[in-house]
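Note that one protein chain of the assembly has been removed; the remaining protein chains are unaltered in position.
Here the chain labels run A and B in written order, and each chain numbers its own residues starting at 1.
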Amino acid sequence: MAEAAAVTGAASPTGGTARRLLANPRVVLGGAVLVFFALAALFAPLIAPHDPVEQDLLLQYVPPAWSDKAEAGYLFGTDNLGRDILSRLIYGARVALFVAVAAAAAAGLLGTALGLLAGYLGGWVDTVISRLVEIWMAFPAVLLSIVLVAVMGTGLHSVIIAIAVIDWTRFCRVVRAETMAQKQQDYVASAVTVGLGRMRILWREILPNVLPLLIVLFTLEMGIAVIVEAILSYVNLSLASDFPTWGGMISDGRKYVNQAPWLMILPILCVIALVLALNALGDGLKDALDPVMRR
Amino acid sequence: MSWTFLLRRLLLAIPTLFGVAVIVFVLLRVVPGDPIAMLIGPGATEADIAELRRLYGLDESIALQFVYYLRDLAGGDFGTSISMRQDVMELVLGRLPVTIELCLVAMLVAVGLGGAMALAGAYWRGRSGEAAVDGAAGFILAIPDFLWALLFILFVVVFALDGLPISGRIGHDVAFRGATGFLLVESLLRLRLDAFGSVLLHTILPALALALPLAAIVARVLKTSINEAMTQDYILMARVKGFSRARIVGREALRNALVPTVTLTGVQFTFLVGGTVLVEKIFSYPGIGNMAIDAVINRDLPLIQGLVLTFAVLFIAVNLLVDVSYALLNPRMRHG
Partner (left out) sequence: MTATPPAVGPTLSVRDLHLAIAGRRRDTPILRGVSLDIAPGEVHGLVGESGAGKTMIGKAVLGIQPSRARIAAGSVLFDGRDITHLPERERRRLMGRGMGLIPQDPMTSLNPAHRIGAQIADVLRLHLGLDRAAAGARTLELLNEVHIRAPERVVRQYPHELSGGMRQRVSIAIAFACRPKLIVADEPTTALDVTVQRQVLALIKRMQAQEDASILFVTHDLGVVAKICDRVTVLHGGRVLETGATRRIVEAPGHDYTRALIAATPRHDRPGGLLRPVPEALTARLDAEALAYDAARGSHG
């Protein structure tokens, strides 16, 4: 999805980058898992065997297919309200990935803008922004996100805004440092002597050089966003509880863990798999893009 | 260690605390949405709302509200909880010891476990032992604390480990009422070993869930620092002295690896404190993290505000603790 576009976008200037990406096992493996979830999310209505919110009180707590009390047509069993777990997992991937992309983009935009300004302008702008970052770091991120969503009201947009408001500092710190380093490079000096304006230099000269770094940060931030969304839906602050989210399913599972432990296992595994994939992809991209960043 | 160093650190915390207070104010009052709307039930009348607004000083201008807010904070007045109808300060202080004990146990576990992993990895440098430690650390780190908490619960349920409690802080059958909230310390001091054992047993799983990510980071950073120290000349001298590899890794290299490790892992200790919010909720552990989620669900504005500030103070305290341990470990700073 956005991932693939970003990767090819970075790869186009140098033909070798694409080959190096494909030679990196972490990029390939992480990318494959990500594509798997992305396809599930995109084609959820086509591949989900049941309606994810449809309740069937006659079919509560049906165990998964490998158990002897399984029901045909319910591969991973049903939950406390007789809803199909597989279908809920597939629709849950939609929420998780949508939030991951949107929140990482929002946090990235905010943090990158402030980081570029702080790193390039320096002076009091840098002082103010850096001080703000420091104060931000003094907050418990999880609690802050919960409070933010509570203040703004539940819903996906609140979740996305909350993640952006909390995690912009990750982008800001890295981009600021990188911008300061880029500023020392010759090409910026020559752009200044040619008489280009500050904003133009930032936009045309520095930003493209920070881009590989941003792609890595974006991927890692998606992993964090998946976790935060799971946390928020675990405490019932993401979407209405009958709508399928992995966190919400885990929360239901915790309540009925003694009757039906399988309710919790699968959504937890989904979160772990997606987060591991995004981390592997991010780390792999960092390795693969590193020579580009040094150039 | 010099007192001026400590004092300077304390003074530096003041502007940060002020900034935190400002942001909490902005978040809870200026953000779109009427805070009163968060407070009231569906059946409230116009008069009720006006009364509430006056009660919480929300009919004043924002600037004036801010002044009152700061004045109250400076006086230690956090207001009254709406859902519990009790002084926020009292409520928070009542639960704070629970979280502090949990965090300290978790930090001990993290340092112990991470330290052991690092020592094992450095001892078996370049052999399968080091690879195993690296792999374990990477795996642990990939899963956040709250998922570890849920995995532990699943584990206990699936394997029917009835001896390991997964909710609460002390067994219902144990009659022990502490004078303080520090049940672990107090039960030990009063030699109530049954109570101590029960609290410890209830604390193991949440503490372990909180500790695992930090342990993995400590293991990684400490192992790298030890390996770095092992290349130094004084290690050659230690070999000439005839010391065993275990002693060289554990005494000669470890001591020198501690300072860089504290520098690089310090922030992570605050993340552990932040993790209590969810982990306490998952294990129904009665600390301020659990209370915070309840406060949010009950839309208890004064309580939320008090708890966020309390967490910020805890963060700053942990940072201070890290700085102090840094100074204690560094011989160059001990004799300034």
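Heads up, the rule we're going with is that a residue touches a chain if its C-beta (ideal position, glycine included) is under 8 Å from a C-beta of that chain, and two chains touch if they have at least 3 such contacts.
As the structure is a prediction and not an experimental result, all values here were calculated from the model.
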Chains shown that the absent chain touches, full complex: B
Touch criterion as defined above, residue of B:85, B:177 or B:332 at the omitted chain: B:332
Residue among B:101, B:145, B:186 or B:252 that touches the chain left out of view: B:252
Identified contact with the non-displayed chain, of B:26, B:108, B:158 or B:237: B:237
Positions on chain B where the hidden chain makes contact: 232-234, 236-245, 252, 255-256, 258, 331-332, 335
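Methods note: only the chains that are shown with their structure count from here on.
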Rounded Å distance, chain A centre to chain B centre (Cα mean): 25
Residues of chain A defined as touching chain B within the complex: 131-132, 134-144, 146-148, 150-153, 227, 231, 234-237, 250, 254, 257-258, 261, 264-265, 268, 271-272, 275-276, 279
Of all residues in chain B, those that touch chain A in their complex: 16-17, 19-20, 23, 27-28, 31-33, 38, 142-144, 146-147, 150-151, 153-154, 157-158, 267, 273-275, 277-278, 281-282, 289, 292-293, 296-297, 299, 304, 307-308, 311-312, 315-316
